[in-house]
Structure formats: structure tokens, C-alpha cells
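Missing here: one protein chain of the complex. Every other protein chain is in place.
So, chain A:
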Amino acid sequence: MSAPSPQNSVRQRGGKENKKRGTTPQPSDSSLMNGNASEKVESIKQGAKKAVTNEWEYKVALAVITVLAFLTRFWGISHPNQVVFDEVHFGKFASYYLQRTYFFDVHPPFGKLLFAFAGWLVGYDGAFLFENIGDSYITNKVPYVAYRSMPALMGSLTVCTTYWIMWESGYSLPACIVAASLVLFDNAHIGQTRLILLDATLVLFMATSILCYIRFYKLRHDPFSRKWWKWLLLTGISMSCVISTKYVGAFTFFSIGVPVMIDLWELLDVDRKRGALSLPEFGKHLAARVIGLIVVPFLMYLFWFQVHFAILNRSGPGDDFMSPEFQETLADNIMTQQAVGIDYFDSIAMRHKETKVYLHSHPDRYPLRYDDGRISSQGQQVTGYPHNDTNNLWQIVPSVAMEGYDHPVKNGDVVRFRHLVTDTWLLTHDVASPYYPTNQEFTAVPTEEANGDRFNDTCFEIQIAGGKPDQQFKTMSSHFKLIHFPTRVAMWTHTTPLPDWAYKQAEINGNKNLQQSSNIWYVEEIPGLAEDSPRLQKEEKKVKNMPFMKKYLELQRAMFYHNNALTSSHPYASFPIQWPFLLRGVSFWTENDTRQQIYFLGNPVGWWFASSILAVFAGILGADQLSLRRGVDALDQRTRSRLYDSTGFFFLLWAAHYIPFFIMGRQLFLHHYLPAHLASALVAGAIVEFIFNIEPSDISNLAITDGKTGSRQQQQKRGRPTRERIAGQSLLATWAAAGVIVAVLVWGFWFFAPLTYGKPGLSVEQVLARKWLNYDLHFAK
């Protein structure tokens, strides 16, 4: 038995009758009390004998499956010796860890840390950065087999775990084998777990969460025992590993959370089978679950972030995603190294943060009339220019007279800019810019005008993003917006280049929307500063500290923000509705010379089988509910409780790991279905047993369910574990079905194996033969 006990899920609002059913004494007691002791003893004897032999069979099967799992996952793991698909990302991240340079990614750190750990174990220094798909591992001397062994190991263990889940849930051997084979001989699981990708970790720990929870649930009659605590905590830890790998783990929390809630609800019941719990006792149960399933997993989740921050102590490619305070905690940070305070009358070069163009001006003027007929001021052009140039230099001048030199520029100051080369002053006015009728034109005017009646138009206010009042304006570290003082527009630029009259340079204009994040500029350097200037000589800046929680919250926020921003389209992205039908795969890697390719695709036979079983299961439940509603009870209590509690739990797992993808706006791929596919394999195993193992006795007993004696006999039969119950009957039908299914699975796996392992190369006919649903395979001509 795996999930909450029967009566709850079928309880209707009325409740009463069902409760009676629930309070029936344990069958063993009843049969003893009723004087059927001899029969009972006999059955126990038989059961025990059978159980021993059965367990033995189970173990042999587990061993065989494990060996096969390792064989399928590890065979030819060194091929291809090139960077494949997303190894580009996750290999790179491992290298960053090994080099301890800060990087940013939308996934939590656990899965990536494991790869880094694998790399560290074999002593790799992380020199190769996995830049492009197809880069050679051999010439770059990457221990890629060690890297890949990690997910392959976890992928193999996933198969064993699947088998074990079915075993623990009390399904018959053929059912266990069917479920395990669906994962074992699945090309998608194999393909995804042989490469440096996070999904192996994800799927394995998702499976162990289920297993641990089932073990925990089976110990429910022995609460707060050492084992009970052990499995509770292991459930929590497994779930924590899932969510620390990818946020899909939230679905695992949900699907384990639902049975936990049902279980708790039942513990509250005063008419509980094993006696009512007092409220303090219930509180203990609740608290234990909160600690085991929420607090501990969350602390572990935080722990991985602590490890992440502790390892990545040097500045790296992820700096830009973080705030300046955060960046100051990293060693060798450009900002901390190069930030120099800016004084008035310094000449500076300002750079736009997004497009990286310098604020630039040259003697050419705006054309009087643009192509669309609008008219310009014909003033001197102010543009954005991507390269270093003396025309990028602007002297920063105070708007009010100041005594002497060496006054630092501060946040909120109103300043003016003089273009050094042409001796003109930056200004903006109410003239439409070349491309945007709504935005103001930027231009530069000669000194006499700038100091004359246009003085006001040359005043700009410096607003440092996130800065405090009077904070010093520095190069590199101060990101600022330049707000025109009289008209309140922000200096802005974009990527559409101006026409030839401006040499295709970028347009600079005044943006009325001050909040826009692309208004940010920074000062790159003060070129005029002598090399030995005392302002450049600073004491070695110490790396600052920042409280862990503050760092964590900042990173977490950035991760969520960027995860939602992953909306761009990918040629092999797919929609969730396509996954159960396996309508499309993903091309991972190709090699033209040998006509080899890796096309990520499940075993179509297995996927279609598992998906159709899901439909069958939904049909069975629907039919049962409808017929129950009409007073027709076609299932015995035991079968129903298995169907609803155990198989229903697997079905919930599937739904929880699948349906939320429909409302996700981000880019989705077939591999997002893997956790749900594992759940569907469990359902498939269970339903195979259900279909091919309808007890003849049940059918004969159907007629007399109302009679008292009849029902009692049935109760006895139901009372025994499935394994014993079905031991007496012939499992022939189930075995035969399982045999056929596994045979077909193996054939499908074999047929698509060249696409999964990337070898051997296929001829045109062979490729065409595999384009079942018009899969977009390469080398089809």
C-alpha cells in the first residue's frame, strides 16, 4: 500500500455510510474472532512460503534490470567526443565552478554542483568553456567521460528506483517489470542521462522522493519510530534535491503534499480506525511533517546556495546580473578595481549599458528634412558610436560656479557637458528626434549659445541607479540615468542605426519614459588622468561581505525574473500537448561525414503505450464514479483502494508534473516531460496488473455482496496483500502480457538506438524508416 487509505478518497459529503465501511475491524482479527482460525493459519503459512519465493524472484529481476540499466546507459558513453546540445551550458557552468568565477543561471545550483564535483574528483581545472556545440573534447583535453558518467550513473539508478517503487507498492512481479522496462528501454531517458545535462539528477531524485514517501507511509502504524523519522527525512531530502536542481521540483512537492494533507486529514478524524488522536498528538504529527517535508528541505536548498556563493568568490560572466553591492563581494571585480571618483572638469567617456555605444558627437549636422518629411533643428549631430574615439570625450562642468578644483561629482548634481573636440555643449530641446517623433533630439551648441539664452537646456541631472543622495559619482560602478533638467527626459539610445548621413551610428534621443531600464549609462574611463595620479592609487580594496540571506534573495529574484524572460523561440521547442504523443524530438548533434546524429526522442512504442494507459486509467475511474453514483458497485473494496490510492497517486504525480507546463510561457522542450513519463510508466505497470488480473472470485462474489457471510469472506480475501492474494492464481495472463510488452519495447528501443547513441550512421532508407511521425531527422536525403 502506498498512499492514503481508501475510505477518504471515496468519501462523499454525506460521509456516514462510508465511515461505517471504514470502521470495519481488521480482517485478521475478525476471522480469528469468528472462529476461522484454522483457515487463517493455513493462509498465513501459505502466504509466508509464497512470500519468500516471491521476494527471491523480485531480487533476481532487480539484479537483471540493474545490469541492463547500466549497460544501456554506459554503452558507448565516450561517443560523441564533442560538445552536444545543452552540454554547452552545463559543462560551462561546471568549468566556472572549477575556476571559481561567478556566473548566473536560472536553475538552482545543486545539479550543476554535482557536475563540478565530478570534474573536481578527476582533477580537472575547468580550462575549457564549452563554447560551441561540436567543439572537440579530445583536443581540449576535457575529462568528459567522467562528467557523463555522473548522469549515466543516476540514470541507471532511476530504473532501479522505478522498479523498487512498484515493488514497495506491492505490485506483482510482471507489473514491476513492465513499469521498470518502460523507463529502462526508453530512448529519451537513456539519451538525456548520457550527456552533461541536469535532467538525470532531477528524475532520479523525483523517483527517490516517491520511493521514500511510500516507505514512510508504510510505517504509518509505527509513528515517531526511528525508521519512520528516517524515511520522513529522506523524503524531504530527496524532494529538496529535486527543487535544488530545477524548479520543476515544486511539482514534486505538490504531488507528495496532497497525500500528506489527506493523511493528516485522516489523522484528525475522531472515528479513525486506530482510535482518535488527541489534538496535541495531532500537533506532533503535523509538526513532524512540517519539519521533515518543508523546513529541512528548505534549509538544504539554502545550503546549496551557500556552497554556490562560497565556491564562486571571483568575478566572472555573471557579474552583470547582480547589483553593485553584490559585485563588490567578488574578488578581482572590475568595478572595485577600476572605480575612480569623478571630479568636476574631468573629461569622461560615457557608455550605454545595453548597447555599449559611447556618447559621441562630430561636426556633421542633422539634415534639415528627414525622409518622412519631419524637420530637424539642423544642429550638430550627437550619436552613439561603438568604438573608442576622441570625439567621445565630454568634460563634466558644474551648472553653478565653484571655487577651485577637485570637487567630486555627486548623485543628484545638475551638470553640463562640453564636447572637447568641437568645443560645443550638449543639449536637448523640444524638437523631435530623427526616428522617434515622441522623443527629443540631442544636439550640441557652441559656447556663446550655451552660456547665453540656451543655458537652461544644457543642464542635466545625474541620477545614479539605486544610489543614495550625495553618493559619489564613479566610473564603472555608478550606473546612472542622465535626466534633462528643464524637460525631464532621459538620454536614451536604441539599436536601429541612423541612415548614412550619420554614418550608421546610433541615435541618441530624449526618452520621456524615465523608468525604462534601457536609460542606464555608465562612465567608462577618465582618459585625461595621468597614470601616476593620486586618484588612481587606492589602497587595495578589500572584498566586502554581504549577509547570506541578502545575497540569496537578490539572486533568487534575478533567477525568477530571467526564467520568465526565457520566452524566445527555439527551432526544436515544442508544446506540452505534443509530449505524450511524442510528436516531435530534438536534434542534439550531427556529424555530416559519418551521417551520425543524436536525435532526442523517446521510445515511441513505450510512450504511446504509457499514454494510452493513462487514458484507460482515467476511463476506469470515470466509469467507476458514474456507476457508483448509480448504485452499481463493480469493484471490491481492496481493488478500488489500490486503484484510487496507489495508482491514483501515480496518476497525480503524472498530472502534477505535466499539466502546469500548459500555463508556462517559457520555452519548452520534450525533456520537460521526462518526470511525467516516469510517473506514467508507474501507472502503466499498475494498470497492466489490474487488467490482466481480475480475480475470478470477485466476479462470482459480486452477486452476493449484500449477504453478510459473503461479504465477510470477501473481506478476508481482501485483507491479504495483493502478492499473497494473487499467489494462488495463475499469473499467466499477466506474464504473457508483460512478455509481449517488454518484447515490443526492446524492439522499439533497438530500432531507434542509432539515434540515441549517435552511432552507427544511417543510410537514407534507414533514416526514412525511422521518420514515423515525420520526425525531423537529419540526413533524410
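The rule is simple: contacts are C-beta pairs under 8 Å (C-beta built on N, C-alpha and C of every residue); 3 or more make two chains touch, one makes a residue touch a chain; residues count from 1.
FYI, contacts and distances are computed from a predicted model.
A chain of this complex does not appear here, and its UniProt-recorded name among "Coatomer subunit zeta", "Dolichyl-phosphate-mannose--protein mannosyltransferase 2", "Coiled-coil domain-containing protein 115" or "Sof1-like protein domain-containing protein" is "Dolichyl-phosphate-mannose--protein mannosyltransferase 2".
When the whole complex is considered, the residue among A:Thr139, A:Ser517 or A:Asn545 that touches the unshown chain is A:Ser517. Among A:Thr495, A:Ser533 or A:Asn592, the one in contact with the hidden chain is A:Thr495. Contact with the chain that does not appear here is found for just one residue of A:Tyr247, A:Phe345, A:Tyr552 or A:Tyr572, A:Tyr572.
The chain that is not drawn here is touched, among residues A:Trp265, A:Tyr503, A:Trp750 or A:Trp772, by A:Trp265. Residues 265, 268-271, 276, 495-496, 513, 515-518, 568-573, 626, 629-631, 663, 665, 774, 776 are the ones on chain A that touch the missing chain.
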